[in-house]
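One protein chain omitted, others in place.
So, chain A:
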Amino acid sequence: MKKILLLLTVLLFTISCGKKETGDSEKKDQTLTFYAGLQEDHAAMVAKEFEKETGIKTNFVRMSSGEVLARLKAEKNNMSASVWYGGPVDAFVAAKEADLIEPYISPEAANIKDGLKDTEGYWTGIYVGYLGFVGNQKMLDEKGLKMPASWADLLKPEYKGEIVVAHPGSSGTAYTMLATLVQLMGEDEAMEYLKKFNGQVRQYTKSGTAPGRMAGQGETTIGITFLHDAIKYKKEGYKDIVISAPSEGTGYEIGGVALLKNGPDQEAAKKFIDWVLTKKVQEMGKTVGSFQFLTNKDAMPPAEADPIKDTKLIKYDFDWAGKNRIRLVERFSTETSTTAPTK
């Protein structure tokens, strides 16, 4: 009798303990929780440094931007994080539309270049990256292929089954590609292009950085990704990596940071946003291999990004891209599914 009562008490206690614990940690001021849309090692380094410098206990979880967006929608009434850090701002615009983020103009934003921050202060840019092609020279040589130099090249029969790209449904990188093509070609032509392109694709990955890695590893001949990610992999030892940018012009991303609506610990969150916009923190990125261009006027871009600074860019409309995200992704999924991979 006693024993079983004891068991039940333990059970109940453990359960109520669990509840209390979560309640407590929310009450404790000076903790910060953020969703990271940039690479895991970059986010981990930033979290650690911020904690070291301010004493604010910092948690993060890395997710692709589609996942962050979905999570924010699901948690709308019970937001568990307070900052969204990194990842293309198209997704931030979509979040703004859905009333999931709130404006915060950091004092530090004055040093951020014009055009790289939202005029209403919903998001602020932390870096800029160019979309492009990444190839594996060894694989190209073996197959007697040249590195593709344009969007049109990608449809050539010799590249069939050699291309890896992320899926726009889950990856901000891939959505940047989708939005770039639509802005470049017009929507219907872009969809026609993508339907054909679908037949060339070896695999759609979940995360936008994966194609770069896979090209580096020789798991695929060609990947589509942000070029700074490709540079990172090359630096890590994937020596066969080569990069190129489409001659028609390419899209780019502004990586953003934003304050989540009704998130806990707003004060710590604002402190964090101020801090990540500084020259010092922006320049810290390159220590973990993040070679994007920086948005702070005073920050020195990493030397590694130098070779791509003259890439031909389209006039990418972030606002439009963000507002049309759901619709375009939906259309992409439906139209490419009509030629769904049957293997």
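The definition used in the following text is that a contact is a pair of C-beta atoms (placed from the backbone, for glycine too) under 8 Å apart; a residue touches a chain by one contact, two chains touch by 3 or more; residues count from 1.
What we mean here is this: contacts and distances are computed from a predicted model.
S.K.: Quick one: the chain not pictured, UniProt calls it what, "RNA polymerase sigma factor (Sigma-70 family)", "ABC transporter permease subunit", "Metal-sulfur cluster biosynthetic enzyme" or "2-oxoglutarate oxidoreductase"?
M.R.: "ABC transporter permease subunit"
S.K.: Kindly state which of the options A:96, A:117 or A:213 is in contact with the chain not pictured.
M.R.: If we include the chain that is not displayed, A:213 is the one touching it.
S.K.: I'm checking contacts with the chain that's been left out. Which of A:61, A:105, A:145 or A:185 qualifies?
M.R.: Counting the whole complex, the residue in contact with the absent chain is A:61.
S.K.: Which residue among A:50, A:122 or A:238 touches the omitted chain?
M.R.: Of these options, the touching residue for the absent chain is A:238.
S.K.: For chain A, enumerate the residues touching the unshown chain of the complex.
M.R.: Touching the missing chain: residues 1, 3-5, 7-8, 10-11, 14-15, 18-19, 21-23, 25, 33-35, 39-41, 44-45, 48, 59-62, 64, 66-67, 69-71, 73-75, 77-78, 80-81, 139, 142, 167, 169-170, 201-207, 209-210, 212-214, 216-220, 236-240, 329, 333-334, 336-338, 340-343.
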